[in-house]
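Excerpt of the complex: some chains, original placement.
Chain nomenclature is as follows: A and B, assigned in order of appearance, with residue numbering initiated at 1 for each chain independently.
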Amino acid sequence: MKLINVIIKPFKLDDVREAISEIGVEGITVSEVKGFGRQKGHTELYRGAEYQVDFLPKVKLEIAVNDEIVERLVETITKAAYTGKIGDGKIFVYNLEQAVRIRTGEQDSEAL
Amino acid sequence: MEQNIFQLQYALDTFYFLICGALVMWMAAGFSMLEAGLVRAKNTTEILTKNVALYAIACIMYLVVGYDIMYGGGIFLDGIALDGASDAEALVGAVLAESAEAGFDGDAVYSNASDFFFQVVFVATAMSIVSGAVAERMRLWSFLAFAVVLTGFIYPMEGSWTWNGEAVFGLYTLGDLGFSDFAGSGIVHLAGASAALAGVLLLGARKGKYGVDGRVNAIPGANLPMATLGTFILWMGWFGFNGGSVLKLADINSANSVAMVFLNTNAAAAAGAISALVFAKILFKKADLTMTLNGALAGLVAITAEPSTPTPLQATVFGAIAGVIVVLSILAFDKVKIDDPVGAISVHGVVGLFGLMIVPITNPLTADGGASFSGQLIGAATIFVWVFGTSFAVWYVLKKVIGIRVTEEEEYEGVDISDCGMEAYPEFTRG
């Protein structure tokens, strides 16, 4: 199994979710993150003092899947999250050694 | 000694105007909180800025030319202090003469400055109605430009035809046709809503409000306690709005009238809140707080056209009907994709019209005043055509010249950043 870690722009979340559920992935864990990278932030102003807000709100998806569908999943996500503008985000793939579904105790593939 | 009685009467009536005026000024805070509570966090600083600025603009513009257009008295209110008298002494004499002529039970004699103060806050109210309807997508400076025109010209013109009894472009006089609007269901609320509608039509809906499939998406307000506070503030301020519109306190008849107005205003608001709450529960199976708040406001708007003649029972019934109307109206506007984030057009426009139309029920046309259905219709039409028409023109010019809508990115990022460069809740939300 693999764990796919995806960083995308927040407003792309729904598109990505739909896309990957279409190819049969049922579960995702999502969290709000701040991103630093090539894309630059904006400046704010408060009582005459300017300041740079250089983190950017991003959304991180963690998806555990079986090896065979990784490739398609990566493609699908790349399409769904794509805007072409800087800051679109990344996909990271790790190896997942074990998975357990707490409710049933099922292991690995059954747990996903 | 009789003179001193007139002096006391003058002082008491002046004080009554000032306190009622202060309560209406307080409504500016109510609109601010209501709107700040019903928009998303990312558009909150900007709506607050709009509300503070529009109140300030209304006060200045009405002082500069508005009051003069509506009631005369010169621009910059020059001479409002002495009212033509050579000095304070002479003024007292003039006032006492006036009082003697009017007679103790006659029309109120009170300070001109207090009259201006009471009038100016009404202009601000009309303009406050607009800000809510165009929230979350209209540019700050275009909005403020419009505020200058509405408070300095559009409203005062309309006010001169109604409360100052001038002929509409010299054509017809509303009063003679049986038009009566006690505290401004039409003159203030319908007027504000008409200007708002014109703006919304040229502005379009917020991005994402209406799905392609025609479904209406919810865009929840960020801070409902604020919205509730705003409604309570408006409710309280309305006692000044309607109570002060009796225009006299200091004799038994007038005092009784003011008291009835307080009683009926409160009853109509309470009935509107309950009926909207129950009606929304029936429709949606949930107790919708925002609809309940709109219901209370609807009750207030409905009774505003005539709060002194209904019995408490009638006031309650009128308020209850208004509470149902406002819920239906809000749903209807969404159906036709007219996006009004706070429901201002429904509360002040649709219900304002309703308020005008029920006046003849309790205050029918007679020799000494009152209203007829036809008169109310003509009056409502006059107000709507004038305010909607001129507003549409102004919005249109603004749209062409400087633009009235923020860019799509700005709207997505929130207008707080683009217009004010400042977040309303920097620590509570994720930039």
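Keep this in mind: a contact is a pair of C-beta atoms (placed from the backbone, for glycine too) under 8 Å apart; a residue touches a chain by one contact, two chains touch by 3 or more.
None of the values given here were measured: they were computed from a predicted structure.
For the full complex in this file, the chain formula works out to A x3, B x3 (one representative per kind shown).
As a working rule, only the chains that are shown with their structure count from here on.
Between the CA-based centres of chain A and chain B the separation comes to 48 Å, rounded to the whole angstrom. Those residues of chain A that touch chain B in the complex are listed here as 11, 32, 34, 42-46, 53, 55, 57. Interface residues of chain B, counted against chain A in their complex, comprise 412-413, 417, 421-423, 430-431.
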